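Just dropping this structure here.
The complex appears here without one of its protein chains, the remainder shown in place.
What follows is chain A.
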Amino acid sequence: MIFELMIALTVGAAMFGTGLYGVLSQTNLVMIIMGVELILAAALVNLVAFWRYLHPEEPAAQMFVLIIMAVMAVEMTVGFGIAIARFRSRGSVEMEEARELKG
């Protein structure tokens, strides 16, 4: 058993659980984005741990870390774009007040 790998993956799992709780429980769009950031950070921890403890000779694992970082940047960009549009039209980014988006 590789204990360092287990520790890193356990940290990733805890961050994923915390992020999932945040995404589902928060009513503010910016806080929901924060939850998604935590979930993606958990994915980063897992990827680096897999690279370091299982396949350190494979640089593609590090490349996927860069892709996840790009996804984080895209998620923030689009999220804040939507937040600005929503704030401009309704004066709030509270998702409790966005029930008209429900199909």
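Rule of thumb we're sticking to: a residue touches a chain if its C-beta (ideal position, glycine included) is under 8 Å from a C-beta of that chain, and two chains touch if they have at least 3 such contacts; residues count from 1.
The rule is short, and it goes like this: contacts and distances are computed from a predicted model.
Asker: Please identify the absent chain by the protein name in its UniProt record; candidates are "ABC transporter ATP-binding protein", "N-methylhydantoinase A", "NADH-quinone oxidoreductase subunit J" or "Citrate lyase acyl carrier protein".
Answerer: Options "ABC transporter ATP-binding protein", "N-methylhydantoinase A", "NADH-quinone oxidoreductase subunit J" or "Citrate lyase acyl carrier protein" considered; the missing chain's recorded name is "NADH-quinone oxidoreductase subunit J".
Asker: Taking the full complex into account, what residues of chain A touch the chain not shown?
Answerer: That gives, for chain A, the contact residues 1-22, 24-31, 33-35, 37-38, 41, 44-45, 48-49, 51-57, 59-60, 62-63, 65-67, 69-70, 72-74, 76-78, 80-85, 87-88, 92-94, 96.
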